[in-house]
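Please read the structure below before turning to the comments.
Complex shown without one protein chain; remaining protein chains in place.
What follows is subunit A.
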Amino acid sequence: MAAVAPPTEPQFPLPKVLTYPASTPPSLITQGAEGRVYKTTHLLASRPCALKYRPPKPYRHPILDARLTKARISSEAKVLERCWRDGVPVPAVYAMDPAAGWMMIEWIEGIPVRVGINGWLGERPEDGAETPKEDETPLVDLMKRIGTAVGALHRTGVVHGDLTTSNMMLRPRQGGQLENGCAGDEDRAKVVEGDVILIDFGLATQSMSDEDRAVDLYVLERAFASTHPRAERLFAVVLGSYKATFKKAPSVLIKLEDVRLRGRKRSMIG
């Protein structure tokens, strides 16, 4: 996908909290749809953290904007705290100021799962021209880890609200154990290695309903279809390990069938 890079890196005004002195200057990591993420050592020189800042959206009416920003920061922090307590792989919350639109959370090393999967698929041939059974184990394993993470999340009573492969990180394991593989295959396998950490809980809510959980899975499924069409067929593996992790998965998966049929203008066939 040919993403056009902006001609010049836009300079954003820093949130006030980052204008105070710290051991290293803050660096802008991403500008997501929801806000900006900075890497900063504002809290402790030895401990980098991610500052998530939701700047005012110029397109939104100020009253609506303030209402949404404040509610979203508080709810995000609440949800992360709950996940953290229950051992779901998420960043820990260090500090927050909802009215100012920011919170500071644990810094996660690694790359987004999206990048990992696309890195893996990068040189693969098209589905049609299938070469003799290629070893897909590392990719399948990643799918399993995704399913496990999402299963743990739902078990805790949280739905993410925007589950995409951009909102998951692949954190390298300590010591970086490299599996044996054919020579030259190691680098390729490496891109899909590591622990899956769920991030960006901006739209997450606490919910135990099958409906909400099914929508979560549906969003992820569609993100697969739109971002990694060639990995879409492996989505069943994600659902498989989701089922293995989460006891109440069967009723969610039944609901998922309904959700799939709900999009408008579905084909009438079947």
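Quick note on the criterion: a residue touches a chain if its C-beta (ideal position, glycine included) is under 8 Å from a C-beta of that chain, and two chains touch if they have at least 3 such contacts; residues count from 1.
The criterion applied here is as follows: contacts and distances are computed from a predicted model.
Identify the UniProt protein name of the omitted chain, choosing among "3'-5'-exoribonuclease", "Eukaryotic translation initiation factor 3 subunit H", "Multifunctional methyltransferase subunit TRM112-like protein" or "N(6)-L-threonylcarbamoyladenine synthase".
Per the UniProt record, the undisplayed chain of the complex is "N(6)-L-threonylcarbamoyladenine synthase".
Taking the entire complex into account, which one of A:Y53, A:Y218 or A:F246 touches the absent chain?
Within the whole complex, the residue contacting the unshown chain is A:Y218.
Touching the hidden chain in the complete assembly: which of A:R47, A:R85 or A:R262 does that?
Checking the options A:R47, A:R85 or A:R262, the one contacting the hidden chain is A:R262.
Counting contacts across the full complex, list the positions on subunit A that touch the omitted chain.
Listed in rising order, the touching residues are 1-4, 6-8, 10, 31-34, 57-61, 63-64, 68, 161-164, 166, 203, 215-216, 218-219, 222-223, 225-227, 229-230, 262-268.
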